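Questions regarding the structure given below will be posed in turn.
Complex shown without one protein chain; remaining protein chains in place.
Chain nomenclature is as follows: A and B, assigned in order of appearance, with residue numbering initiated at 1 for each chain independently.
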Amino acid sequence: MNHPLLSVRGLEVRFGVTRVLDDVGFDLQAGETLGLVGESGSGKSTLARAILRLAPAAAGRILWSGEDMLTWSAARLRRHRRHMQLIFQDPLASLNPRMSVADAIAEPLRIFGTGLSARDRRERVDAMLERVGLSAAVADRYPHEFSGGQCQRIGIARAMILRPRLLICDEPVSSLDVSIQGQIVNLLADLQHEWGTAMLFISHNLAVVRHLSHRVLVLYRGRLVEIAEVDTLFKSPVHPYTRALLAAVPDPRRIAAGARTPGDAASVAAAPDDGLGRAEATRGCAFRARCPTAGSVCESVVPPLEALAPGHMVACHVTRTGSLVYP
Amino acid sequence: MSRGRGLRSNPAAITSCVVVAAYVLLALLGPSFSPNDIQTLDWNNVATAPALSGSHWFGTDRLGRDLYARTLEGMRTSLSVGLVGSLISLAVGIAFGAVSGYVGGRTDRLMMRFIEVLSGLPLIFFVILLTVIFGHGRHFLFVAIGAVGWLSMARIVRGQALSIRRRDYIEAAVASGAGAARIIVKHVVPNLMGPVIVYAALTVPQIIMFESFLSFLGLGEQEPHASLGTLIAEGAGEIETAAWILWIPCTILAALLLSLNIIGDGLREALDLKDHPRS
Partner (left out) sequence: MTAILSIDRLNVSFRSGDATVAAVRDVSLEVAAAECVGIVGESGSGKTTMFMAVMRLLARGAHIDGGIHFAGVDMLGSAAHELNRVRGSRLTMIFQDPMTALTPHLTIGRQLCEVLVTHAHMSWSGARRAALDMLERVRIPDPERRLRQHPHELSGGMRQRVMIGMSLLCNPSLLIADEPTSALDVTVQAQIIEILRVLRREMRMATVLISHDLGVVAALADRILVMYAGRIVEGAPMRMLLQRAAHPYTAALLECMPDLAAPRVARMPSLAGTAPAPSERESGCAFAPRCPRAQARCRHERPLLRASGVADHDVACHDPLGA
């Protein structure tokens, strides 16, 4: 039976009594890129760490090709890590300042590649450096000698050297200049195309997510509020939060043409935050204080994530039942 | 590396390095310049004042032994104890502190309790206890000092390890499948060496002082070997009649400690500049 590469069901993560992730579930197929969009407090970084078992899950299942990773022993898990890797938001901080680039990239080989001689390792490191767009000559330098974009390439080289089946990218271009973000995004797209790596791409930058993803998950306050194919999400978003998110991005061309942006100020400017304490956020819909279409049911009942159309899931009482408001 | 550059621009530290280097050279090579050794009793020159003419440059003591030779011996003792003691506390302290800080949880709490208990013991009492077990002499000194010096080093290392543990590159190493041992050895320890080396440099003078103190009390080096501490003890008794027996080793010790402290301070400043460069 063909299992998806990764299947998350009912995932719950707590920090103390607070539910940082609540009832999160989705599938990720081999070779697919899933974009994960959300703002601060959404739990997107926590989700990445929970999947990698770098953060403990309070409830739920994380299935890798059908097997529940949460039941694995520490040793089994460690052996498995070669198949799932992570790249970080701050590329320089993710590299050991006292380790040369060659050693940093070779480390996964040292951990998992028994039988490789030092020369074999070095050859593979050099090849990987070239593949990510750096020269093999820089292998003996140290991280502080590189720019942010170059450090991210090194991080990618380290993550991909064992050809993992899943690469989780936690805001990998957010700290880079806009003019070079595309370099890294295109590199990731190329590597995926070449090696069939599945990706979970986390970002608050919608343009970047749009570029790489096949499907997109939208997370708000620890809950999934919308899942859709990327084109559907950007052309016809349904959940009020998704729509507020898309409307809030200031587009210079639109503004120059006269649009008053950020648009849809009504939904966006309703309140500086949703004003809900932790306890209140778990009862009913967490977005209700900022939502232009919130009804009374939204206060008491958590909206379930349900299919609106094939492949398009939304967690909202109002937009699901009533008139489906498309722009 | 920039730590070197920081030191290079510190004239006091450079002078101190020169002084310490001179000490080391003198301690190693000095005896070959001196015609006397530490044990010869020169009955013709009992308690003579220092004089550059003649063979007793630093004078002699109550028993006619050449003070120059004995002072050099004392310097050798101090330097070797300082070095070996530091290395022992460094090694033990780093191992203990790094494991405790990185592993955390109950292990950390247990290990810290152990350190706290040991720190609570009165030092001299502990040293006398060790004397009973091991007897007097140089080897006892190494053990005593090593046994005591590692405690504060471990605390420092643990503090550093606690902050390093939260860094991104540690998470990256865990995500890469590295085990705790590899992470501690390759990621944690190399990154805490900066402040640790500075601290170690500053403990060398403390250790030398401690050793001198023990020897002064008679718990350290024994006759016929000399330590700066035993010489000072001796000199204290002769202060009215043969004052040079006191002030020569005192000056030597003070200069050594001062130089080492200046070097330690210079290292600390250079490290600080590296971490917080002022533009």
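The rule is short, and it goes like this: a contact is a pair of C-beta atoms (placed from the backbone, for glycine too) under 8 Å apart; a residue touches a chain by one contact, two chains touch by 3 or more.
The structure presented is a predicted model; accordingly, all values stated were derived computationally and were not measured.
Contact with the omitted chain, checked across A:His3, A:Arg122, A:Arg163 or A:Arg210, is made by A:Arg210. Which of A:Leu245, A:Cys285, A:Cys298 or A:Ala315 touches the hidden chain is settled by the complete complex: it is A:Leu245.
Against the chain not displayed here, chain A makes contact via residues 39-40, 147-150, 177-183, 185-186, 189, 204, 206-208, 210-211, 230-231, 234, 244-257, 261-262, 265, 268-269, 271-273, 275.
We adopt the following convention: only the chains that are shown with their structure count from here on.
For the pair chain A and chain B, the distance between C-alpha centroids works out to 52 Å.
Of all residues in chain A, only 52, 54, 78-79, 81-82, 85-86, 88, 90, 93-99, 107-108, 111-112, 155, 158 touch chain B in the complex they form.
Those residues of chain B lying in contact with chain A across their complex are 167-169, 171-179, 182, 186-187, 190-191, 193.
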